[in-house]
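The complex appears here minus one protein chain, its other protein chains still in place.
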Amino acid sequence: MSGPDTPRGTGPATATEPEGPAMIEEHRVTDWWSTAVSRIRPGEILLRGYPVEQLIGRITFAEQIWLMLRGELPSPVQGRLLEAALVAAVDHGPQAPSIAAARMAATCGVGLNSAVATGAGLLGDVHGGAGQQCMEVLERVIGGEDATAVVAGFRDRRAYVPGFGHRFHPRDPRRDPLLALVREAVAEGGVQGRALAAGLALEAALAEGRTRPVPMNIDGATAIIYAELGFPAELGRGLFVLSRSVGILAHAWEEQEGGARIKGPLPRPLLAGYRGTPARDLDE
Amino acid sequence: MSGPDTPRGTGPATATEPEGPAMIEEHRVTDWWSTAVSRIRPGEILLRGYPVEQLIGRITFAEQIWLMLRGELPSPVQGRLLEAALVAAVDHGPQAPSIAAARMAATCGVGLNSAVATGAGLLGDVHGGAGQQCMEVLERVIGGEDATAVVAGFRDRRAYVPGFGHRFHPRDPRRDPLLALVREAVAEGGVQGRALAAGLALEAALAEGRTRPVPMNIDGATAIIYAELGFPAELGRGLFVLSRSVGILAHAWEEQEGGARIKGPLPRPLLAGYRGTPARDLDE
Amino acid sequence: MSGPDTPRGTGPATATEPEGPAMIEEHRVTDWWSTAVSRIRPGEILLRGYPVEQLIGRITFAEQIWLMLRGELPSPVQGRLLEAALVAAVDHGPQAPSIAAARMAATCGVGLNSAVATGAGLLGDVHGGAGQQCMEVLERVIGGEDATAVVAGFRDRRAYVPGFGHRFHPRDPRRDPLLALVREAVAEGGVQGRALAAGLALEAALAEGRTRPVPMNIDGATAIIYAELGFPAELGRGLFVLSRSVGILAHAWEEQEGGARIKGPLPRPLLAGYRGTPARDLDE
Partner (left out) sequence: MSGPDTPRGTGPATATEPEGPAMIEEHRVTDWWSTAVSRIRPGEILLRGYPVEQLIGRITFAEQIWLMLRGELPSPVQGRLLEAALVAAVDHGPQAPSIAAARMAATCGVGLNSAVATGAGLLGDVHGGAGQQCMEVLERVIGGEDATAVVAGFRDRRAYVPGFGHRFHPRDPRRDPLLALVREAVAEGGVQGRALAAGLALEAALAEGRTRPVPMNIDGATAIIYAELGFPAELGRGLFVLSRSVGILAHAWEEQEGGARIKGPLPRPLLAGYRGTPARDLDE
């Protein structure tokens, strides 16, 4: 019944095929790679249970992102918030190392996929992790910790509160429109507003006794949205990576189209400075 | 006027600041990294000229992708086709090396951004380039070459026509719904239909004299859409990378949540086979 | 004197050029990228102060690695230990995710450099960080902490002591020859032996009260060497990456030469198992 050209391994867990020794091995192997994300069989692509042909033309790309990560489709309010957060974080220009590295990659004779991989690879704990870290702080405040005490804890360690302040923007232009959308969603009953309240409490605690406030930045505002939407903190970074990949691709493509070759960080004739051992002789 | 803390370099090309020697250097340096994608200044983020705060809540993520890559917003028909193509290509399961590698990465103690970078890095000419290559073939047919002759050329070289046939699906379930959307868009006058005609001509030429046809696959169907939408072929791969990154992230996250550590391709106790030099002694 | 085609920026820190406003800018920019590793000027490549032409043919590759990372050349004893540690860790077969991912990459239409990047990218905290973590533990014992207490601390947290035990090898064949070389080096007065003593104390503490000991593995043995040689813990991982890149390249090349295309983790007709939502209809 199951010949050599028949793909095997995606059957339901309740399969009642006779289990000889061969089958034991096969299950061990196909189970090793089993997944709840998709079922791919000849002529069939199920994504979280839905045939892909039903999804095409019916849902937006952001709704697809939600479905793939969460297993169910979002409500309209949820979908709208997710679209907004993804739209907001796509780019921060060539000063950002992720963007600069991707632009340089595009001049080195690699595919655009490698340029995107280069940029995504740089969105590490420091460059891409603030949203995830902010979600963890929001969870603490939602869980009952006092915002002022949390802020004091960071100050005692001389650490930044992730999601607040910006080395660049005195006021992040993305904060207000994102928070306005969260407020709307709360008013419609689409989300609960607990992460919003936690974020605003942290912002107020940070402003206390300061002449120059430390307003929420893009990481803080999107962290509020992702937390309101029920994403775990680690997916906060994951979603940021999807969003920023758009800017990375746009910049890599612009650079590739421009035709530069082996673009370094400095225009010629400038050279990197040298602060090392003066020239010396191996025989001395 | 322009003090040490004032960012410089994003001024309009028509700036009339006095150009002393210092300014010459500065322009040389900031021009080296200049871009038409975005302008980032304190308190300002322009994306293709639009303030980001105007875009948030107003456009979808797919429309943002279009804006960033093309410089203008899509029409509703264009936006719809782009959403559909991005939705269609998100995943092809753990058999795909890009997905498997990202899942393994997620068990090695790296951030989710590195897992996405790993997967995107594998979408090279062979694994991720068929759409781009198909767009190049479509352009030849649109440009006047005969589809039958083009197909014959590939057959003479014993090469696959990119975008047609599948080593896995006898009929790709994504083909029909994607082509139906293109037909609708043509009927509405939103796109011209020349890439669709070229793709169908190639498909027909491939079926000639065959009992088992070689139907268009996902790469072919999305290549038609991206070509109808006026994207250059290289961005065909770029868009595929954005789409597939969603599946890569969903799989990496599933694996990370599962808690496996240092997951290899084979379940224990299976070991990779050995077909090398038999054991030998360095002193013999 | 300094015309438009003359590279600038690598002059000695004691340069006495007149500093007009242009120069301020230039120094700010070239200093941003300044380094003590190398000075590259037209016709000149200084590596840690030595002209590269003097190094070629005079030092081994491992000695070059030492020079580049440490700034001075190693003594013969130091060089020998470094060679041995680098030789020992090159490969652990296709069961290792770093190797498997690189082999898959090599079938996807990317350059061998991308295959190496894929493998190196997977040597994260869990897959590539044990040596670095072991060095940190060794430093604690060298600094005076009691090995038994340190081991007890790990046991209390139900954590593995990094560098000891192996999920695969009952006794790591690389342990004894590496430790023998360290003992020789101590006898020759080339290294002090404090990390060796710390490692052996940890191993003894781990064996106490156990019928099956938990012997030192490759990460432990190389951690001892790198610590004896005075490398900071983070470079323990860095050196492991250089060593394992050799195996990654050998495997990627074998796979590329074999001509496979889009190699997934499972041979056909096996398919990844599915444990997700059963097939469902979007309209229901």
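The first chain written gets the first letter, and so on, giving A, B and C; residue counts start at 1 in each chain.
In this section, a contact is a pair of C-beta atoms (placed from the backbone, for glycine too) under 8 Å apart; a residue touches a chain by one contact, two chains touch by 3 or more.
Please read all numbers here as calculations on a predicted model, not as lab measurements.
Of the chains displayed, those contacted by the omitted chain across the entire assembly are A, B, C.
Of C:Gly49, C:Pro74, C:Gly129 or C:Gly276, it is C:Gly129 that touches the chain left out of the display. Shown as candidates are B:Arg58, B:Arg140 or B:Arg171; the residue that touches the absent chain is B:Arg58. Within the whole complex, the absent chain has one touching residue among C:Ser75, C:Gln95 or C:Thr277, and that is C:Gln95. Of the options A:Val37, A:Leu82, A:Leu123 or A:Val214, the residue whose C-beta touches the omitted chain is A:Leu123. By the touch criterion stated above, the residues of subunit A touching the omitted chain are 20-22, 24-26, 29, 93-98, 100-101, 104-105, 107-110, 114, 117-118, 121-129, 261-266, 271-272. Taking the whole complex into account, subunit C touches the unshown chain at residues 7, 28-29, 31-40, 42-45, 47, 51-53, 55-57, 59-62, 64-65, 68-69, 80, 82-84, 86-88, 90-95, 100, 103, 111-114, 116-118, 120-125, 128-129, 168-171, 173-174, 176-178, 180-181, 234-235, 237-238, 241-243, 245-247, 249-254, 256, 266-267, 270. Taking the whole complex into account, subunit B touches the unshown chain at residues 4-13, 26-27, 29-31, 33-41, 46, 48-51, 54-55, 58, 71, 110-111, 114, 121, 265-266, 268-283.
As a working rule, only the chains that are shown with their structure count from here on.
In this assembly, C is the chain whose CA centroid lies farthest from the centroid of subunit B.
The most central chain, judged by the distance from its Cα centroid to the centroid of all protein Cα atoms shown, is A. Between the Cα centres of subunit B and subunit C there is a gap of 33 Å.
Taking the mean of the C-alpha atoms as each chain's centre, subunit A and subunit C sit 28 Å apart. For the pair subunit A and subunit B, the distance between C-alpha centroids works out to 17 Å.
Under the contact definition stated at the top, the residues of subunit A that touch 2 or more other chains are 7, 29, 31, 33-40, 51, 55, 111, 114, 121, 266, 270.
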